[in-house]
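The structure under discussion appears below in the form of structure tokens.
In this view, the complex is presented without one of its protein chains, the others remaining in place.
Going by the order they are written in, the chains are A, B and C; count residues from 1 in each one.
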Amino acid sequence: MGGAIARNLVAAGHRVSVYNRTPARAEALVQAGARLALTPAEAGRNPVAITMLADDAAVEAIVMGEDGMAAGLAAGGIHVSMSTISVALADRLDSYHRERDQIFVAAPVFGRPEAAAARKLFVTAAGNDAAIAALRPVFDAIGQRLFVIGGRPSQACLVKLAGNFLITCVIESLAEIFALTRKGGVASEIVFDLLTETLFSAPVYKIYGKILLEERFEEVGFALPLGLKDNRLVQQAAEALSVPLPFAAIVRDRFLASIAKGDGDLDWSAFARRATEDAGLDIGPAENGTRSPS
Amino acid sequence: MGGAIARNLVAAGHRVSVYNRTPARAEALVQAGARLALTPAEAGRNPVAITMLADDAAVEAIVMGEDGMAAGLAAGGIHVSMSTISVALADRLDSYHRERDQIFVAAPVFGRPEAAAARKLFVTAAGNDAAIAALRPVFDAIGQRLFVIGGRPSQACLVKLAGNFLITCVIESLAEIFALTRKGGVASEIVFDLLTETLFSAPVYKIYGKILLEERFEEVGFALPLGLKDNRLVQQAAEALSVPLPFAAIVRDRFLASIAKGDGDLDWSAFARRATEDAGLDIGPAENGTRSPS
Amino acid sequence: MGGAIARNLVAAGHRVSVYNRTPARAEALVQAGARLALTPAEAGRNPVAITMLADDAAVEAIVMGEDGMAAGLAAGGIHVSMSTISVALADRLDSYHRERDQIFVAAPVFGRPEAAAARKLFVTAAGNDAAIAALRPVFDAIGQRLFVIGGRPSQACLVKLAGNFLITCVIESLAEIFALTRKGGVASEIVFDLLTETLFSAPVYKIYGKILLEERFEEVGFALPLGLKDNRLVQQAAEALSVPLPFAAIVRDRFLASIAKGDGDLDWSAFARRATEDAGLDIGPAENGTRSPS
Partner (left out) sequence: MGGAIARNLVAAGHRVSVYNRTPARAEALVQAGARLALTPAEAGRNPVAITMLADDAAVEAIVMGEDGMAAGLAAGGIHVSMSTISVALADRLDSYHRERDQIFVAAPVFGRPEAAAARKLFVTAAGNDAAIAALRPVFDAIGQRLFVIGGRPSQACLVKLAGNFLITCVIESLAEIFALTRKGGVASEIVFDLLTETLFSAPVYKIYGKILLEERFEEVGFALPLGLKDNRLVQQAAEALSVPLPFAAIVRDRFLASIAKGDGDLDWSAFARRATEDAGLDIGPAENGTRSPS
């Protein structure tokens, strides 16, 4: 993901330094015209520093660690966090950068890796207005559209987590009705066509409906444990705001049962197999594969 | 709904007899060119007899009752049930008509009343292939598209109930994320735009998202108790097929709490108020209105 | 169950007529001193007529059918329904008997078959006060204690269904914590001892905790499909009263998944296997037995 974004920035003519804990992974980008930064601090010595990392811990380590990115970033510099991090960490980063006269913008993106490569990401940004305006050329280089969410950076994280949660609701609800209609003798393809050509004609139903239909769970666009992580983050945010989310609770249990049953290395949409299985239907070969239960 | 469909049939040049338990309600149709049938049996004396009624009990009474529609229908005649009835009743009607050498086709429709008036319904038909083929001109006169579901009439009912259930999943999931993001200080309009212009760009999100945003629950497109009824029917079908539907259970409780709290005369989407309320948010004036709890 | 009750009535010196659709089943009772009734109406020709039947349909057929029990019962006679029937049927029976100047008392019992044999049932009665008082010697002959629930017979059915529902909550909650602690390496016996010797020292935890510990699901005290039926009845009553029951919804899905996975001929407590299985734990040999999924 980070690689595709950086490549698009280079292609758009931006001057890009790139840091990766495994420098070999940055090689292709360097070939493409990026400069290699040897430390996060070095990568931070730019007007804008973007992070796209696996989880909260990685962001903390890279930004706030010794010789971290914030140490390199000048006063007035902007740190843009593009990965899905927790609302709490976004709030902490905001304070952290403020104390250093730096600016923090959260700009998580929607889209699977193919979309990133094709500059088709949707960017959701929150934070300082002027900073977001200044970042326009950056966002234009990597995505098809920018949505400005609000003035507090963590709001973009909240919306991103809400969006990912909404995707899981689509997956679970499709899994339930496919199980129901399949047991009633209706071909799932017919149900899929009916839905996606009428009221439910959105990419989310087409993409995930197709994956469910074809049981294409071995092709990992987003790993199942990361799906669980995002579910945990949305529930943590919901707890901090005192908002019950009953659908999120159902999905959480689906993720946990999936990991317990050895589906942890499949695509996150594979939690759909639980609804299938609970209906007494065959869930296909993946479960009986080489995966061993955790 | 039935009125709009009959009007479109008349307009398309079909010869239409119309029966309504309250004859005055048929008057406009008679003005438009339909013939008034004084009993269900009389309405049945046609090659094709269509029912569009409130619930299972009404269908049973009209079709199988004394002087009922089936008594008028000739051998080889087709009964088309267009309202949302239970899978079990559809199976019983199929047997009932078979015993009389009649043909039963279930053809429930998707679409709110405006769509019916505009010939924009989606028709989902199941039953005898030749009968469905023969009904083409009828379906063309009332809807924009026909989906053939399968050979057993009740399969169309199952799919219709599954579709309605999927709509309630959209409503609940939207209600949850609107509550979450609203408590996080994000304007729901922004969340709505982001969703409906990206991954979730389907009519179902646009229509219901808008209703939720504008709290337009007093405008009853489909009454809340009918929503509960359809939830009950999908769960009955699921029980008969041994299929757990955890999302349907959540929605059921939302409907029950809505009726318990006096929201029973609002639009079915008003169960979304429960997620809002559970988050400690103000649910607007409707609740404090004149409605008294059941 | 009915047999054990009748035997205790005979033993207590009551004059007992007995009707069973399969007369051979009544033989042992006749040996013990009961008189054989050849029709329900004949069984009804007594001051008090007791029904203990499998489900609503059986009660309807025996009581209200042609030559049914109510046809034999004199004005002023009392019909006591001791099986677990629906609230709606109890209300209908109440009207039905009233129209015939008969009295209806619902008196469902708590206790497994062993308790019935040992006169250790708990009787919960609702209906006309004087009738319940008159029935005292009957209740004393079959149970250890009478609880008077209220003046409307169906209230006893509601409480009975609520009680059965509460038992399922105990089973599910025990199944969840056994799965959790077992995966944490704690022997379930230790957890069982701790609970049942402290805050949770009630028969319900001892009885069902033991069954879960020993996976004694093949020994059917109460068949799983009857458990699902009672869950359906409590949810129907809850729907009529507009009361959401989230725990009942969870249990319902457990029952459905159990039937879907071929556990339908086990004891009702076997739905506990679902929590075990969802945790990725081995659920023992029963599942891999000869049962085929429905």
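FYI, a residue touches a chain if its C-beta (ideal position, glycine included) is under 8 Å from a C-beta of that chain, and two chains touch if they have at least 3 such contacts.
Not measured: the values here are computed from a predicted model.
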Contact partner of the left-out chain, one of C:Val80, C:Leu93, C:Leu135 or C:Ile149: C:Ile149
Option from C:Ala34, C:Leu224, C:Ala237 or C:Ala260 whose C-beta touches the chain left out: C:Ala237
Give the residue, chosen from B:Val191, B:Leu224, B:Ala257 or B:Ala270, that touches the chain omitted from the document. B:Ala257
Which residue from C:Ala12, C:Val30 or C:Val186 sits in contact with the chain not drawn here? C:Val186
Selected from C:Gln102, C:Thr124 or C:Ser269 as touching the chain missing from the view: C:Thr124
So which bits of chain C touch the chain we can't see? 87, 110, 122, 124, 145, 147-150, 152, 154-155, 158-159, 162-163, 165-167, 169-170, 172-174, 176-177, 179-181, 183-187, 190-191, 193-195, 197-205, 234, 237-238, 241-248, 250, 275, 278-280
When the complex is taken as a whole, what residues of chain A touch the one chain not shown? 228, 232, 238-239, 242-246, 249-250, 252-254, 256-257, 259-260, 294
Please output the residues of chain B touching the missing chain, sorted low to high. 253, 256-257, 259-262, 274, 278-281, 293-294
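To be clear about the criterion, only the chains that are shown with their structure count from here on.
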For chain A paired with chain C, centre-to-centre distance based on mean C-alpha positions, whole Å: 51
Nearest whole angstrom, what separates the Cα centre of chain A from the Cα centre of chain B? 37
Can you pull out the residues of chain C that are in contact with at least two other chains? 253, 256-257, 259-260, 294
